[in-house]
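See structure below.
Left out: one protein chain. Kept in place: all the others.
First chain written, first letter: the chains are A, B and C, and each begins at residue 1.
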Amino acid sequence: MSSATLQHAAFILRGNPITAVAAAGSTLLILVGLFAPWLAPYDPIASDVANALQAPSAAHWAGTDQLGRDVFSRIIVATQLDLTIALSAVGISFVLGAVIGALCGYTGGRLDRSVGRFVDVLMAFPLFVLAMAMVAALGNRVENIVIATAIINLPFYIRFARAEVNVRRNLGWVEAARASGESHVSVVLRFLLPNVLPAMVVQMSLNLGWAIINAAGLSFIGLGVKPPTPEWGIMVAEGARFISTGKWWLVAFPGLALMLAVLCFNLLGDGLRDILDPRQRT
Amino acid sequence: MTQPLLNIENLHVTFSTRRGPVEAVRGVSLSLAEGETLGIVGESGSGKSVTGFAVTRLLESAGRISAGRITFRDREITKMTSAGLREMHGSAMAMIFQNPRGALNPIRAIGQQIADAIMAHRKISADDARGEALELLRAVKIRDPEKRMAAYPHELSGGMCQRVMIAMAISSNPALLIADEPTTGLDVTTQKVVMDLLAQIAADRGMATILITHDLGLSARYCRRVVVMEQGRLVEEAEALTLFHSPQHPYTKRLVAASPTATSRVEDLVTGDENLLAALPAAPLPTPPHGTPPLLEVRDLVKRFDDGTVGLKTFSMVLAAGESVGLVGESGSGKSTTSRMICRLLDQSEGSINFNGESISHIPARDFHRAPQRKDIQIVFQDPNDSLNPRFTAFDCIAHPLMRLAGMRNGDALRARVRECAHRVGLPADLLERFPHQLSGGQKARIGIARAIACRPRLLVLDEPTAALDVSVQAVVLQLLDKLRREDGLAFLFVSHDLNVVRMMCQRTIVLRNGEIVEQGESHALFDNPQTDYTRELVDAVPNIELIEAAVAG
Amino acid sequence: MKLASTAKRAARRFASSLPALFGVLVFTFLLMRVLPGDPAVFFASGPNAGKEEIETIRKQMGLDKPVPQQLVLYLYDVGRGNLGRSLMTGQNVTKDLKERLPASLELTFSALLIALVSAIPLGILAALRPGSLIDHGVRLFCALGVCVPTFVSGLLLIYVFYYLLGIAPDPTGRVDIFMTLPPSHTGFLLIDFLIAGDFEGWWAAFKQLILPACTMALFVIAPLARITRASMLASLGSDFVRTARSVGLSWWRIVVTYALRNAILPVITIAGIVFSTMLGANVLVEKVFSWPGVASYALDALLSSDYAPVQGFVLLMAFVFVIVNLVVDVLYGIADPRISIG
Partner (left out) sequence: MRLTYSKQMLGAAAALAFVVAAGPLQAQTRAETLRYVTGASVNTLDPNIPGSTREAFAVSLSTYDRLVSFGRKQLNGKWVFDLDSIRGELAESYEVSPDGLKITFKLRKDAKFQDGSPVTAEDVKWSLDRAVTAKILGKAQLLTGSLTDASQFKAIDPLTFEVTLPKPDKLALPNLATVYPIIINSKLAKSHTTEEDPWAQAWLKDNTAGSGAYILESFKPGEQVMLKRNDDWNRGPGGKQAFFKRLILQSVPEPATRANLVEKGDVDIVIDLQASDAQSLEAKGKLQVISTPQYNAMTFISMNNQMPPFDKVDVRRAIAYALPYDDMFKAALFGRGELLTGATWADGKPPSGAFPIKQPIKLDLDKAKAYLKAAGFPDGFSTTFSFNVGQSATAEPMAALLKESLGKIGIKVDIQKLPDAQMSTQITEKKLPFFTEGIVAWLPSTDYFYRNFYTGNQRWNYSSIDNAELTSIAQEARFEADKTKYEADGVKLNAINFDQMPQVPLWQPSQDAVMAPSIAGYTYQFHRQVDYRDLSRK
């Protein structure tokens, strides 16, 4: 990041308080995720059936669940897992998609066509059902949720990177790099990719929220992470069963956490896009 | 003629940017009589286009008129409401823009667009409007106007689009036409046709015209009076010929000197102390010892693309060490394709390229980065904005080939070498840490050249190296290039569409058209006495001051 | 001539998507075989099912043959339009899907319509005043829409509008159970009721549809509004809009005829993508609202390792995806004269 970019970012943030708040929120989330075990007031998996389903109180800020576990602590600790799932899923598709897409966009030809076919096949799938099927086939472990989420995201990253590289492949500085003795591969990896990354980071940030929602959806149909691990989606899905019985805190608080996280990532992505979009630069 | 058609008094235009307000026009005063033609000439950033947009109140949202008064006939434009402006646009004054294709709605038939413009000012039926649109297409000399009515912009050439734009602009008979760089980006032959048409229509209909351009020659040819702008100020105003023969303001003097004409010499482009070539002896034409092979020998080069189109039908040439050869042609002639194949950035379909007696055409472009000849053949790219990696500093850009091709490692030696290169191209050392977007166009062009000469190549391919630069910057860069050539004995393959530049810079010239060589020969002879119609047409289309003088005198 | 070229392009596009369909078919088939559940065992889990019964089902499903042979048989069947039999409903999958697809389509179309009707004006408003309060408001609204999982928003809508307020009808399918169904022409209840001239029925079906459609729409307003805003901004800042202003066209004509018509092109593309994504992704909405659509059908089948319906569903979705892309292409071809050249 050059100082001019930072300056531009500062300019955008000033004119865009929402993005600033979102950036702060995202940072806070990541901090909470990192220090969750120390922040949680109670053991998130210690049961206390005698105190099950207590409404929020001074002792339990977000009430207790069916097993008397402290909902607030579970939400805090869940941050870690949810962020891990979202970040690693998006990270995998980001890295793979960027490399594959960039190579295709640069070389064109047979590689591009065959990858294009593969992407077509993936895109033609009903994606959520594909994710479900993969988790069901591989078993509902965190790794598999991550893999499934990553795979259904992959086509978008490939296409995105491909398009971004494609418009740049004939620019002067790319040819100049070739004339300066770079091979095609290193032109793609060392020259084109770094230039495409900022735009893809925006995509990533928007995608993080989606990945969290997707994992929550999988939890809802019973293909989420294993109990008793706290995870927002599962907590919301379980809490949803108690809506009609008036135990609102079970769905409200984890739902709020999930919403805020997704909201932060989305708004941040939106804001980042503004910062990076050359059209918005004056 | 008691009252001028347009009067601008002390106009100031301010843009708000993230670095605060920037004044683009600072106190311009002008007036224009009915039916008069006025040229506004200036380089980028001079405020000439902003002045034009301020007159029509079509400034983009970040810009506003911060002071001054513009009156059109007796109405004060600066105080008009948006309804008043709408009524005035098209009927009282109209604009013609750069990039005609982009200026037309891509998904609306052109006849319909003209009819829209007509109906915006008169209550007539759609059929009548279309009838008038058809007449207008005839007036701008579009062939088959009935058929073209339903055409979309993408189906027309750039020149055609500009004619449609002219038709739209004159559809409600405005008293003033403002043409903002109307022919920039068009081929030189098209440029002439469009400008002739515009001049004729304006004369026939008694419309006053303001021609905003960076091209002194163009303004001289089509305008009686010319004003010169620099950094938002109007520095000189005079009759066109007077301006050229006895420019008063130092800036105008520089500008006139820097504009290449048919007779200019590269040594004269820059006046005063900045002249790089003043102290340098004239270049001795290299005479290679008998029996040594030419530096570059190209035989029967052909390029066919995957989609079946032919980029180059056949091409042969010879280039001696230290020689400079120009490659001239309009867009689509195949000149860029040729230069890239010679640079080994693109594989040829057929033919051979020998460099220094050795074949390089058998090495595929994919592997050429490992070939020993890589550092001997370098290229300078057209658009300085695109030719530098946005994530590299100037230093990185220049150091990159040194590290890759000369095997230098990060260290003092590298730093010294980069500084030396920067110095040779006249780039101040304190700019080396900057990123491209923090540098001016001329500075970027210098970095591009420094990068190309860093490894001391023997052949430099110059792909329209100055096309995107202002004339005064172009002058300096051309001098720089010539100086480097003389000092290092470099050979140039100079690709350009600008005949005057090629004439100055190259001993020999090759004219390409549709992938074939039309004519080649010693530059001066070729341009003074073209052998083919095509070359003649090209030469005639260049708006040269000498020819205008001749016309005026005759 | 224009139509002919569009049709030709559509045909070519369709032909080029056939390999993708084939890929989907084979991939799904293999994926289902990787599922660790044995459908025969599952469906034999009646209170007294034994080994013999499991074998019977296995044979009935063709599971006793080696996988490659199963694949060939399956492809042969699919080629003849036979997607196999669902153990879950005991019906032919083709029949099941045919019965349920209109429900999913009707829901998705309505959701898309709601989303478009709200997203496009929002996007335009935001683009007309970039950086203003309206712009930020639209952005926040959209972001809020996508940050609530559909199953949560669905359950909340039911809780509020059905349980608490009693405005909405019970969330048990496509139409009030006491309503007489109209004769089926299109399978779309709203249309069929109209054809039958039964407005009370139409109203009942409409009320039933509105909550799930809104739930789905809420989730897709954001991408649509975002693309509308972006392309509208680009359009409004484009040279041809400046030209339009320079010849004095009216505000309305500039915004609608010039800017919006150009800006709508990318919106069409995104709407196509959104539609096919929604159709496959409304599993959760269909579940929550007991909507008898194809997605919830596939979900149930998946959880019980009932291969045929899942395979059929995925194939159908891929097919719809291809068709939607075709439609988008054709629309694009009609809306954008530049396309037909290529």
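Some points to look at:
Here is the rule we use: contacts are C-beta pairs under 8 Å (C-beta built on N, C-alpha and C of every residue); 3 or more make two chains touch, one makes a residue touch a chain.
Not measured: the values here are computed from a predicted model.
In the whole complex the chain that is left out makes contact with A, C.
The residue from C:Tyr258, C:Tyr297 or C:Phe313 that touches the chain not shown here is C:Tyr297.
Of the candidate positions A:Ala24, A:Ala46 or A:Val95, contact with the hidden chain is made by A:Ala46. Across C:Pro36, C:Pro66 or C:Gly197, the residue that sits in touch with the chain not pictured is C:Pro36.
The chain not shown here is touched by just one of C:Ala7, C:Ile177 or C:Val256, and that residue is C:Ile177. Contact with the undisplayed chain is limited, among C:Phe22, C:Tyr163, C:Phe206 or C:Phe319, to C:Tyr163. Interface residues of chain C facing the missing partner chain: 35-39, 41-54, 56-57, 87-91, 96, 99, 155, 158-159, 162-163, 166, 168-173, 176-178, 287-288, 290, 292, 296-297, 300, 302-306.
Remark: the residues of chain A touching the chain excluded from display are 45-47, 49, 52, 66-68, 136, 139-140, 221-223, 226-228, 238, 240-247.
Assume only the chains that are shown with their structure count from here on.
Separation between the centroids of chain A and chain B, computed from CA atoms only, is 46 Å.
Inter-chain centre distance (chain B to chain C, centres taken as mean C-alpha positions): 51 Å. Separating the centre of chain A from that of chain C, both taken as means of CA atoms, is a distance of 24 Å.
In chain C, 237 are the positions where the chain touches two or more neighbouring chains simultaneously.
Note for the complex: chain B touches chain C at residues 56, 58, 60, 82, 86-91, 94-95, 97, 99, 102-109, 116-117, 120-121, 152, 154-155, 165, 168-169, 171-172. By the touch rule above, chain B contacts chain A in their complex via residues 15-18, 62, 340, 343, 345, 366, 369-370, 374-375, 377-379, 381-383, 386-392, 400-401, 404-405, 435, 437-438, 448, 451-452. Of all the residues in chain A, the ones that touch chain C in their complex are 15, 18, 117-118, 120-121, 123-130, 132-134, 136-139, 209-210, 213, 216-217, 220-222, 233, 236-237, 240, 243-244, 251, 255, 258-260, 262-263, 266-267, 270, 279.
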